[in-house]
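Only one protein chain is missing from this complex, and each of the others stays in its spot.
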């Protein structure tokens, strides 16, 4: 069983290349952290693209720019999520195109239904009840156990309730503000579906803005979002969510998000060129940051966040 | 519906007497915060005893000294919990005696099963699946929907799973470290089953060590345990968990816990005398604190906690 | 039947009036589940005018923020400003929304049908199929809110008789539809468009014309609607904005004209 081989050492600090090579295998069910333009795990996503690890099933609540780039790189076979979009910046265009041309399987849930699946996964429960989905086309017409089933509430005969199946990603990638070398992590600000998804996953790769000491973690144990027991690898990568924002650290870069979206909307060859230039053309995420933003821009994004808080 | 009448004002600060009179009615299902000798809502419990609000169904995970005093006062009709005890200080003797002499109904679950019931309650789900209880005598023999039912996991035919029904207390009482006047609350340290129970409840009375400003809450929104939307009344009561401990504030008073346990073990008239002296004999919880501990002892308990951290 | 109407003057756009009319629909103390775009402008406008105690809840885990202008995403740091809690999606969609604690939810969609069902998943069939972002929290809002508010551009293709795909349940197939599906029947829908305000008929559950934007006739609304809505017994005309409402909207809530410049596409105003 996957969970038996969880990493139990106390120093889990790896490079992105090492962490991805070790824990993301072709065909994996990959859980994605972040939402829209907030805290997307871009450094880890780029590394998966760089290593061309394919046939992935990408799962999450809102799937955003990271998932779209994986699709653009031809690495995704299927998605299970509540949505694919970047709100004001438009939909996830490569994802949309791949669905429309039939090259991508897609399983649609609501956001609550996806969180409920991760909740079941983290609790070791086989499914979770919800009253979302009922009556809508998100609910499969047949009673077969697949995407969801409807049963009668045993305590209220005649009352229908949907059950959605537990989801335990093989590996999840999440970018956070702080982590210690053993994998205790602190998420500041909004946390979306990440706590449930992380605890549901068999393996977890964390990238973080700052590495802190375990001493510091133990000094404020109520601030720890997730204890080290769930985490296999810690990658230290400042600006690791760029061009999306990291609460408390830096704002999103609207210009670069828009640049990607323009290429994504256009499709081949514009989006291939984007990936060649910004992902395959860069040996590391720091190279990408220098190329796409540069230190002045990065400092400005940091200032923009400071002003906002 | 109860939940429709939740308190929506921004100043919810009341005395214990006002809060209990307003939100705890005879026959209510009462959720109890705290665990064993940690953060039991003693000030609010004493007030319920003082107002002699009876026929209560007391629910929680571990039920401890607060529940036992309510039983001693003859105010409890039924309990639903995972356990009744004070660990090293022994069981909850009045509870045990009441069960043994048939004057108290009791519904036994495991702690996880109780948390699962509160989890269903807070999620607005009718029940929660668990693999606890299976095979044990905690699981009712009949298939009737009452305490729990067993169904087949639709995704793994032949696999059994237990369902436990949602629990939404009519009112819960919880003692915390900090709250603002509108009811945003901060629990420091361990939080047991309280977050789920609070969010599951129709009404919530909070007692707190310290009243903080809403400004302070807004300055660190990631530290808020529970937002004001769930809370109806805030009672400011330093040492409100005495003789149990409040993490970060003061240690438990072993001598006073032992004194209560001695009376409780003996039963009538010793325990009646305890209640007369320490609860009915005191107009307020501060009077009780002066009588039972005195300021020197209280300061010593505070020092003991400081040294420990 | 058509009430007197005054032409929309040059002092405000219809888009501005849509936002203002939606804001009027919020009551003081309402707990409102909202995304970004025009719905957030409407909610913050209500907070700044007649409903200071409106509580905003945002899907990404944000509770009761004091939003800074002008967020473009539910994960935008601007929506998190001075919140009382920054939590999780489960806390918001599960412990508030499904728990039954949200009064009003704002939704958008590519299609809204006669029974107020909403489609934000896929439009068209076969080779002309166009994929949309999907439910997000929309299905959850429609399933669990007591009231839904929809702000949308009024076009024939947006108001079909029946949605190509029901992402978010309105009244489903009509009276009793929600109960049969397992949903709460305590439910109402208001649609504010650039032409009219539609509300569900309490008996038939179908959307009907409840108000007209100034200068708009019932015939214009019918011509721009794919199904044929009934007309409420007393159709009112939407009141014009006050100078204060316009000033707040233009100078304080969307000073950069991020949303007010032009009507948003369905995909971006949707949550």
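Assorted remarks:
Going in written order, the chains are labelled A, B and C, and every chain counts its residues from 1.
FYI, contacts are C-beta pairs under 8 Å (C-beta built on N, C-alpha and C of every residue); 3 or more make two chains touch, one makes a residue touch a chain.
Remember, predicted model here, so these are calculated numbers, not experimental data.
Looking at the complete complex, one finds that the omitted chain is in touch with A, B.
Contact with the chain not shown here comes from a single listed residue; of B:119, B:231 or B:289, that residue is B:119.
In the complete complex, the residue from A:217, A:236, A:257 or A:289 that touches the missing chain is A:217.
Touch with the hidden chain on the side of subunit A covers residues 3, 6, 8, 10, 122-125, 182, 184, 199, 214, 217-219, 221-222, 224, 226-229. Along subunit B, the points of touch with the absent chain fall at residues 34-39, 61-62, 81-92, 95-96, 99-100, 108-113, 115-116, 119, 130-138, 150, 159-162, 188-196, 244-245, 247, 251-252, 254, 305, 308-309.
Here, only the chains that are shown with their structure count from here on.
Ranked by distance of CA centroids from subunit A, the top chain is B.
The count of contacting C-beta pairs peaks for the chain pair A-C. The geometric centre of subunit B is 41 Å away from that of subunit C, both derived from CA atoms.
The geometric centre of subunit A is 29 Å away from that of subunit C, both derived from CA atoms. We define each chain's centre as the mean of its Cα atoms; on that basis subunit A and subunit B are separated by 37 Å.
Taken residue by residue, subunit C touches two or more other chains at 80, 86-87, 90, 94, 97-98, 144, whereas all remaining positions touch fewer. Under the contact definition stated at the top, the residues of subunit A that touch 2 or more other chains are 116, 130-131, 159, 161, 188-189.
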